[in-house]
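Of the protein chains in this complex, one is absent; all others appear in place.
Order of writing sets the chain letters: A and B. Residues in each chain are counted from 1.
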Amino acid sequence: MKILVAEDEPIMLKTIELRLKKDGHEVIVTDNGLDAMKQIDAELPDLIITDIMMPYSSGLEIIGKVRALEGRKIPIIVLSAMGQENVVLEAFNLGADDYITKPFSPNELSIRVKKLTHSA
Amino acid sequence: MSPLNYFLYTVGPFQFVELMYLFISIIVLVVGFIAFYLFYRARRTARKMQLRLLYSEHISMLAICEGEQELQETIYDIHAQLKQQGLTEDEQGRGVLIKELVTAAKSMSGAAKENISAFYRAAGLDQITLSQLKSGAWHVKSRSIQTLSHLGQKQHIAKIYRHTNNRNELIRSEARVAVVKLTGFQGLRFLDVITYPLTEWEQLCLVHELSENHLPDFKHIPDWLHSDNDSVVEFALRLVESYRILELHGDVAFCLAHGQSSIRKKAVQAVRSINQPQTAPLLATQLLREEEDVQLVVLEAMGEVGSENDLAVLWPFLAHPRTVFKIAAARAIRNSHPYGMAMLRQRVDMEVHPWYILIPQLEEEVNA
């Protein structure tokens, strides 16, 4: 399965990439919101994992734009340090499928990805 | 000759020329230094980026290790590789590595975080951080405190704890946050003894820290609510509010009689968050004896905790000379009674300012 990860912190990005590859996924990485949108258009990932606070374009904008696209619904997991109720609600309202707050456990992320892709 | 002419004569044009030479040499030196520095930093940054890339590979390998054996093998491998590349003795290299470990530990939890801490200790990096803790420079000290806490080095807590009342505000602030990060509510015992105040920023950081997987322990909050250090009282009220500690209602009520109006305001917020049957009558009495800017906060709270029994104290405020009071009271009335809005419409003259616009506003607010 092809997963796009948008996260601006290099170590996090690398860790998520390795963890998901360990599970046998194909992983595309990007460190900013603008590039993420481009990659989504070009690579058509099966799942998106995105941070909220990123340079150039916030993760919430990405969710909005992806959901505005026609066609199949790509599952989106938000991975963010922002745990406030209103932000979480906004993410879900915009169409996120899951929300993980940082600090997070890579193992938990792996399980959640599995869950989401099996039910989809 | 006047003294001025004499002065100018002796200073003369030529002294200015000499000063000019001095300035020109300064300019040449500064420009030269800029050039050198830019070159030097470009190289240093390039190396740093290279190191970060290398370390981020290692650290992410660590983070995804499963089981003790895989972890030990990975730690051994990484250490061997670093040694081979001569990075274990390299000061810049170690500095970057520690920083990267901290960044990783900050945003990870569970096994991943423990693996990172284990590597930090196994590589002997904690000894370097400890030597920095002895530094006389505040920023080195503060950073080392932060590093130890982010990497979960509980064994050094005593060394950190003694800085929680340091006279340098940045050191003590880091130390306070660090002990709470390491030991949760237990770490808060510095509140019993500190003499320096807790700034809003520190309170925010502490509450944030406590919210991260620490078991709540409210034993000492009553003591802090009665502390002589006003900022400790404020912080205790904040805890009551964020954890909605119902059983402390009595102690919070005690703070409603505090000498500082800023603390009484916080106390109103706190009782509002732990609303119980006795809360509304308590606030109603408070309302009548308060000074104006606390009254406003009480009125706002009444909007949440009030019931039809409290309308009597609220009505008079509709005639208050200040409009902010009219608004706050009207909101409180609207919220306190199921027919609050209708009762308001009956009471006020819809033709006059501010009611002709305020009543529609209050109605719109409920619908929005």
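Operating definition for what follows: a contact is a pair of C-beta atoms (placed from the backbone, for glycine too) under 8 Å apart; a residue touches a chain by one contact, two chains touch by 3 or more.
What we mean here is this: contacts and distances are computed from a predicted model.
Enquirer: Refer to UniProt and select, among "Glycosyltransferase family 2 protein", "Na(+)-translocating NADH-quinone reductase subunit A", "Thiamine biosynthesis protein ThiS" or "Carbohydrate ABC transporter permease", the name of the complex member that is left out.
Expert: "Glycosyltransferase family 2 protein"
Enquirer: The complex has one chain that is not drawn here; which of the drawn chains does it touch?
Expert: A, B
Enquirer: From the list A:I28, A:A81 or A:L116, which touches the chain that is not on show?
Expert: Counting the whole complex, the residue in contact with the absent chain is A:A81.
Enquirer: Give me the chain A residues in contact with the hidden chain, please.
Expert: Looking at chain A, the ones touching the missing chain are residues 34, 53, 55-58, 61, 64, 81-87, 90, 93-94.
Enquirer: Can you list where chain B touches the absent chain?
Expert: 2, 4, 8, 13-14, 16-17, 19-20, 23-24, 26-27, 30-31, 33-35, 37-38, 42, 106, 139, 142-143, 146, 170, 174, 197-201, 204-205, 207-208, 231, 238, 242, 323-324, 327, 354, 357-358, 360-361, 364, 368
In the analysis below, only the chains that are shown with their structure count from here on.
Enquirer: Applying the document's contact rule, which stretches of chain B touch chain A when the two form their complex?
Expert: Result: residues 52-53, 55-57, 59-61, 63-64, 66, 100, 103-104, 106-113, 212 of chain B touch chain A.
Enquirer: Show me the residue ranges of chain A that touch chain B in the complex, using the header's touch definition.
Expert: It is residues 9-12, 14-15, 17-19, 22, 81, 102-108 of chain A that touch chain B.
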